[in-house]
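Pasting in a structure now, in structure tokens, and then I'll have a few things to ask.
Of the protein chains in this complex, all but one are displayed in their positions.
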């Protein structure tokens, strides 16, 4: 009787993709327009997936009010209207690619959720580019 | 050569979330606005996923005309423009949460489909809240 | 330099469509499944459109934070997770069709907005059915 | 026989909303999180609407290949993966609100299009916030 | 008290864009890939907009069941899974551009609707290309 529940969130952030030890030329070659040192930005869409057993009394896997609040407090308030490179210590030494941002979000939520629940995070950078961790 | 095919359906229903043996206060505390005794409602979106082997002659896993008709007859006609609590015997003793509604839909379709086909049901209660059974 | 700004909102409600003075048969004939006396429901999507002149200093027509808060306080809190027929005095004598709900929302917002701003309300009952008032 | 044709485009940019002559406190009070001096960003969606008469021989109002190319060259290449405040001279003295960005895009396209065609630009900053110029 | 109501429809068709009296080279130059003599195709999305006065007794502008049925019978059944050039006499002498298809649909529906209702048709050829007649 294991089921998965999904809840969406969103935040709008600026970022730059570049390896600090590389030259501007190499960063531009590898990261293209994403290497712009003045930053660009995205409307990130997040899908949090939790898997576990439904409580037979309430018919719920998790209270969606609590999950919505958790996503707001831990993810949206942290990253919304921020510069991921400059404002967010999570990216002091980590390039804020969609892949790394997805890892970081997974790590933050994993610590706050009951260990009985499996967690997967899907992150949309644009409607056409997205990532998911862990891979299924 | 196993492939999955997906077909969407939709229905609009009213429901209330409450444990009958609980007080109104406790139901409101746990289910929040969803406990409104006068009901609220949703545009439910359904994604039926079937997995199996493609017929080499027709190049089809299942005839989509038949799947569309099955979803209409067994799910849409049953739940569309209904009150899940009052009109649908499936919820006489079951709270119509998204989780339980997903189980019920899975059970109805499972009996009508060839056992060679694996079945997964994803149910959207809103664009931001959805569930999937069985969990992958 | 007149511009229009749009802001979306949403709420989930139950309703029934029926003329109280008509027989059940006539209501069923005219309103079809929408006449179900036990109610059904929808995820309503709302688009509020305001038209006026941009403030040359701020570059804004209206502060979107204020508009978002107005829609939440006046519309979403009023109709979300409610039964339009039973819980909302606006529909004591008015059938909660999409058309009438759109008029009601327009009337509520019109009183709260600066008269220099023109107001149009678009209301989606489903993705495929929607209305707009006033007509353009 | 006047018809309208619409073509979508998109670009991803960073920006900050602040009046340079105001204090940080006043900018934060008016623009909220959008005043973050380190910038944030958006996936902008653009809808260009042209109105005019259809060529009776080709059945076209305008060649969509040309319109797509114009939007790419004049708008997407100019603003995509840019910081609107720092990289784009259009905003040297203009705050890059959605309203002002919509005016700027309209002005750029207006100069490049046949005067026989009426032009309207709709710009989505997020899925829930958008503007249109000129107002209809 | 004039309001607009919208109803969506859809159909999937093949077509080719070419002026019969032109050379293949000129057709390819003007219509690009759309001139492929073996046809290509689209999932067309249709939005029918009607404007008029709401019936004060029913709260409806038009019965949506009737409008849905009209769109199915007159438009979807006529064009769905058809080759617009070969199967549809409407395009014997007319190139099936989005513009012309929109005119044709408008003309078909106009004859079937009460003259008290104003009619506008929006037709999506793809998510990024669409037309509307008459122009507003």
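As written, the chains take the letters A, B, C, D and E, and residue 1 is the first residue of each chain.
Everything below uses one rule, namely that contacts are C-beta pairs under 8 Å (C-beta built on N, C-alpha and C of every residue); 3 or more make two chains touch, one makes a residue touch a chain.
Given the structure is predicted, the values throughout are model-derived calculations rather than measurements.
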Visible contact partners (per top-of-document touch definition) of the missing chain: A, B, E
In the whole complex, of E:23, E:43 or E:136, the residue touching the missing chain would be E:43
Of the residues listed, A:3, A:46, A:60 or A:102, which one is in contact with the missing chain? A:102
Just the residue numbers, please: which parts of chain B touch the chain that's not shown? 1-8, 51, 54, 57-61, 63-65, 118, 136
Suppose we count only contacts with the excluded chain; which residues of chain A make the list? 17, 19, 30-32, 94-100, 102-103, 127-136
Can you list, in ascending order, the chain E residues touching the missing chain? 10, 12-15, 32-34, 36, 38-43, 80-83, 86-87, 126-127
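The rule is simple: only the chains that are shown with their structure count from here on.
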With chain centres taken as the means of their Cα atoms, state the distance from chain C to chain D in Å. 28
Mind pulling the residue numbers of chain B that touch at least two other chains? 32, 127
